[in-house]
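Down below is the structure, laid out as structure tokens.
All protein chains but one are shown at their positions in the complex.
For chain A:
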């Protein structure tokens, strides 16, 4: 193992060059800025950081970001599973078009998505006009934030689960049926466990993305402090006031929360793999 520390037993050339390029670009673009953020936070000190984070407005923003990301990702978990299942298993008119369109949120800039959703769901918009007589307001409320986050998180679960569904051997389902299982039982006890790891992967990606999302949300959110002000927006506001310490505190809190979320999901994944065997 000692010999393999940085040189490798591969006969191919180019390790030094490729490893060097990788590490230098990684350091300059990603690691150094993150280190600066953490360093700035350490300079402020834990007690002061905590005091900043305890401010009601900041806690409200962090809670909102977390709550909305969780709600949107749970919706996308269920809807993404249904969507992937329908796309793989059923044949219907427009299936290919929908399959191609799933990735639209990846390709469409978030600012464009934000103003488009606002134009539709604002009280004067096409959907907003239909909904406001019913007393439902979407734009400029927390529901609007959920909507934007559902939009940007939509492809993650579909795209991680779809290939797994494609590979399910139908004989497993047949076997389950011949053993007397009803269809719902087969879906719940045979299919779902096979999809769980992929579902969780997609959920984690969607959650991480929507927790930090900014562009699509700020147009539709209304951005009222304590109500519809998300944590990334509060960072931007603090930066515009040149309050770098407060911005750093919120940024570090967001980093910690996203890492905690990813670790939790990772742990659930390991636990579910162990429970249902390696599928």
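Simple rule for what comes next: a contact is a pair of C-beta atoms (placed from the backbone, for glycine too) under 8 Å apart; a residue touches a chain by one contact, two chains touch by 3 or more; residues count from 1.
Note that contacts and distances are computed from a predicted model.
A chain of this complex does not appear here, and its UniProt-recorded name among "Putative membrane protein", "Y-family DNA polymerase", "GMC family oxidoreductase" or "Sulfate ABC transporter permease" is "Sulfate ABC transporter permease". In the complete assembly, the contact with the undisplayed chain comes from A:150, out of A:52, A:77 or A:150.
By the touch rule set out above, chain A reaches the unshown chain at residues 1, 4-6, 8-15, 17-19, 21-22, 25-26, 28-34, 36-37, 40, 79, 82-83, 85-86, 89-92, 94-95, 98-113, 115-117, 119-120, 125-127, 150-151, 154, 159-160, 162-164, 170, 173-174, 177-178, 183, 187, 201, 205, 208-209, 211-215, 219, 231-233, 235-236, 239, 244, 247-248, 251, 254-255, 258-259, 262.
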